[in-house]
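Below is a slice of the complex: some chains, not all, each in place.
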Amino acid sequence: MATTDRVREILGWYGSDSPGTLTNLSRLLSAGTLGGTGRMVILPVDQGFEHGPGRSFAPNPPGYDPRYHFQLALEAGCSAYAAPLGFLEAGAREFAGQIPLILKVNNHDVLYEEKDPIQATTGSVKDALRLGCVAIGYTIYPGSAHRLDMYTKLRELAEEAKQAGLVVVVWSYPRGSGLSKEGETAIDVTAYAAHIAAQLGAHVIKVKLPSGHLEQAAARKVYEAQAVPVATPAERVRHVVQSAFDGRRIVIFSGGPTASDAQVFDEVRAIRDGGGFGSIIGRNSFQRKKPDALKFLGTIMGIYAGTQK
Amino acid sequence: MATTDRVREILGWYGSDSPGTLTNLSRLLSAGTLGGTGRMVILPVDQGFEHGPGRSFAPNPPGYDPRYHFQLALEAGCSAYAAPLGFLEAGAREFAGQIPLILKVNNHDVLYEEKDPIQATTGSVKDALRLGCVAIGYTIYPGSAHRLDMYTKLRELAEEAKQAGLVVVVWSYPRGSGLSKEGETAIDVTAYAAHIAAQLGAHVIKVKLPSGHLEQAAARKVYEAQAVPVATPAERVRHVVQSAFDGRRIVIFSGGPTASDAQVFDEVRAIRDGGGFGSIIGRNSFQRKKPDALKFLGTIMGIYAGTQK
Amino acid sequence: MATTDRVREILGWYGSDSPGTLTNLSRLLSAGTLGGTGRMVILPVDQGFEHGPGRSFAPNPPGYDPRYHFQLALEAGCSAYAAPLGFLEAGAREFAGQIPLILKVNNHDVLYEEKDPIQATTGSVKDALRLGCVAIGYTIYPGSAHRLDMYTKLRELAEEAKQAGLVVVVWSYPRGSGLSKEGETAIDVTAYAAHIAAQLGAHVIKVKLPSGHLEQAAARKVYEAQAVPVATPAERVRHVVQSAFDGRRIVIFSGGPTASDAQVFDEVRAIRDGGGFGSIIGRNSFQRKKPDALKFLGTIMGIYAGTQK
Amino acid sequence: MATTDRVREILGWYGSDSPGTLTNLSRLLSAGTLGGTGRMVILPVDQGFEHGPGRSFAPNPPGYDPRYHFQLALEAGCSAYAAPLGFLEAGAREFAGQIPLILKVNNHDVLYEEKDPIQATTGSVKDALRLGCVAIGYTIYPGSAHRLDMYTKLRELAEEAKQAGLVVVVWSYPRGSGLSKEGETAIDVTAYAAHIAAQLGAHVIKVKLPSGHLEQAAARKVYEAQAVPVATPAERVRHVVQSAFDGRRIVIFSGGPTASDAQVFDEVRAIRDGGGFGSIIGRNSFQRKKPDALKFLGTIMGIYAGTQK
């Protein structure tokens, strides 16, 4: 597949990466329905680990089978499929070469709940290579007392991944005793979380769609003094993207708490209009019947592609 | 021994493993009375370490001798014998090649009791190789404050084991301050524990036979909304197996607190009927006289093989 | 560029360093407007990580773009540009060879605030080499309960950096529960912080311009008994420089809390008159429009060069 | 020296060890007065580290000199001499080849006293090799909150020692907040401690002569139900030896609190009659004048050899 101008433009932002890493980043940007547009929709399925299998897959039992998600991502035209070690091991041979894979190399469960969370390291760069992945994925929790350990570990893995020509995708999820519940999705905190991920060397950054709340007093003062526009979802997306090296890093979004598909589509329009690079959509896609999921994901991709309003 | 269709089918689920690991998994599935059926009964003897030698072996003193258990497993037609380093070192030369061995590479004692347990690393992949084992065994405690460290360590050992062509067997035992006592064997927790082990790359997963209790509020809500069938032991086995990659990982069960052999046999029937892959039976076998143990294990294998009701 | 006598004199203080490290130190001392004078002005931009992107860049939005700071440092004639991994990765190819770079290899954010701070390791010596840097930068927090771990880690990185021919720049910032708020910039504490950095092997040491406060009772007693002159800013600068091996290590200063440019210029005069080696000026330069920043930095360099009063 | 049948029998229990390790074990079993009998008396001198030099050596000042203990062990016909790094370094050249040496590779002092003790690592396998030792010695504290870390470390060192052809001697001393004071020498706890050491791969296990106390409720229940004979010292020795792989591991004993030589000799008779493999006797030998010590040790060896009643 020929690389589009837009993809080449994006690759141009990563001037310190090797041709190997750019090759894999190009694969990520060229796969699926949105391939070549500079937008992406990723299917992540780590909820079995994060929330438990019943809560994740009982609503649509074919999802218990790891192969289901490879197939769903493929049929839906997703840009990539992201999952923990076991789920990728269980389908990587069968689906080899059919869709870019992202190995989620750390995970957390909820059988014990901490005020200041951290994750277990559950995969390695070598695992990613033997499974044919284009990227590793890593979660950090800015706001947790353990965040610095996570940053340190991420950078070590990122250095190793870059040496192996892999892309680094960072889930930057503010959580922990440094933040109020509302602060976890505050616009200042989300922008900060995206910036930290970029500074740690992430190629692709995943954050939650932020609210208009301003969490930190020192930040609020500046946002108000400088009249930073964060009133609408699109403005907030724009600010987060700006905070990730002025738009020179790929930032994608997961939904906030949503009540209906219409609201999701509105959020996607806000991401698109604010200059976001796409969505990462898990539960909303694999927890419904496959035909519904395909239609749902098709609509989202249409919005990004401009073929849907 | 020729590999059966069923064994080849099972091996087919492990598409990311090397021929070396598949060879050892095939040995595990082809040994003993149930060899080739896709079912297995494993004899584990780590109770000396876990509970003390008196509590473990005084009821049947020949069990103090490490060779006794090799011999018992062999005569009973077990699929494998699992034990800590010392016990395997003490018989591996004498019984070399006679029965598949699993080196339990972490252990715990009860001379100090913690609210949030963890285990000591008591064996290595190199130990397993020099002792001629087909697999390493590792215990995790989902629910413990230290669980993430255990997941991280397991994955490291699993990566090394897979590189050496060994099979990875995970004892997934929910325990710790994240759970109520009843929650340790709750169906939602057991299914979750099996899923975590699978995501961490286990080939064979060992859990306790779950009760019908639902521990986590968020899980209960889904189980009730989706009417997940967990009323009978067989349904619960089926749900746990489903939670381990929709049946594409080998899940075996140890008994709950049992009062009589008849109850054990009923449990085995439930495991069989629910699609479980077998049993791991320690104290119930080595704490009775050998002839009784052989008869007892023979009955269990008969139930799995279909030669007993 | 020919090395000046002053630069050769300074290089002479580092008798245990390799020609490789001296070459990079010479580059640092020879670049920009002040090149060859033995003075330096460094542009550091880690505030995005340390305080958040909004607080850092909203006042002058072009600063969201990492390339802006390379360009600013270059146009202003700075001696070097210092930043975390991500910021350097985003411009190192475009600006390769145009200005000496310092990779800040540890960082801290304020999404969680600790009484006894420590930093995350966010870059490596290998990163510095692949990005073409002349130096690594590392922050220590004397006064924190975790300071000894930071000293230990710094020395490890410094040893590795020296073996690779890199310069080691240490940000020595007293903080933590061992000190009062006022004590963080006390003259005795600042001198102590500079000395510790020098003992740990730093080539260049960055401290805050100290106040006249004396924090530690045992120190105060000696300062008073020996009548150590610390009444004026210039005297305090002289004492700090003296405390860093009697002036045989490069010590540079960041401003204290300042109200106006005039005050900054006064501070710079004090640094110059006290024998300080220069300034490191972040927010005061990149948070204003570029023309203003160039003028502001030009004035500072003029004061050091003696072309301005 | 020709290996006796009994020594060959004992070597036969260690089927997983290399000829190198068996060679050193054979040296241990063949040295001194009891050489070839399968019994051993070891002189350990780590009390200087464990209790301080004054408490240890003031009663017999020649013991301050490290060479004294080599000489004492040699003249007394001991099977081996065990000591920390410094003490062995100070005599290993002078006494090279004259008596088997055991390097104690961890130690503890009493200048700080913890509820849950652990030890410092004070020697390495490489140290043992360069000093010509036949074995390393390692202490674990079952019952301490830190026991699992000690087990993990022991196994690592044991793996390395076995690769180097060394013997592993484990001092298994129940202590810590998991146990009552009386429980430290309880028969159930001592048997458990011996079993853990065996499971961790020890070749030789050293425990204290146990009392008849039963510490753990769950154990007491079984001991009483099974009528395990633990009424006399000899029965208790027999039970501990049984707990260490049914007598297929070498278990030696140190004395309990003793009031007279007669009592020590009674204890030795109990060890002999219960099937114990010997004694490890420190303070009782080096804290008396050498002629007395030689006579005292001679009597003990005579009891083991059967030349004394």
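Think of it as A, B, C and D in the order they're written, each chain with its own count starting at 1.
Note that in this section a contact is a pair of C-beta atoms (placed from the backbone, for glycine too) under 8 Å apart; a residue touches a chain by one contact, two chains touch by 3 or more.
Predicted model only: the values in this text are computed from it and were never measured.
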item	value
Full complex stoichiometry in copies [only 4 chains shown in place]	5
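The rule is short, and it goes like this: only the chains that are shown with their structure count from here on.
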item	value
Least hop count linking chain B to chain D through chains in contact	1
Separation of mean Cα positions, chain D and chain C [Å, integer]	58
Residues of chain D whose C-beta touches two or more other chains	none
Chain contact graph, described as a line, ring, star, complete graph or other shape	line
Pairs of chains satisfying the touch condition	A-B, A-C, B-D
Chain C to chain A touching residues, read off their complex	48-49, 51-55, 57-59, 61, 64-66, 84-94, 107-114, 118-124, 126-127, 130-131
In the complex, chain D residues that touch chain B	13-17, 116, 142-145, 147-149, 151-152, 155, 159, 174, 176-179, 188-189, 191-196, 198-202, 216, 218-219, 222-223, 225-226, 228, 239, 242-243, 245-246, 248-249
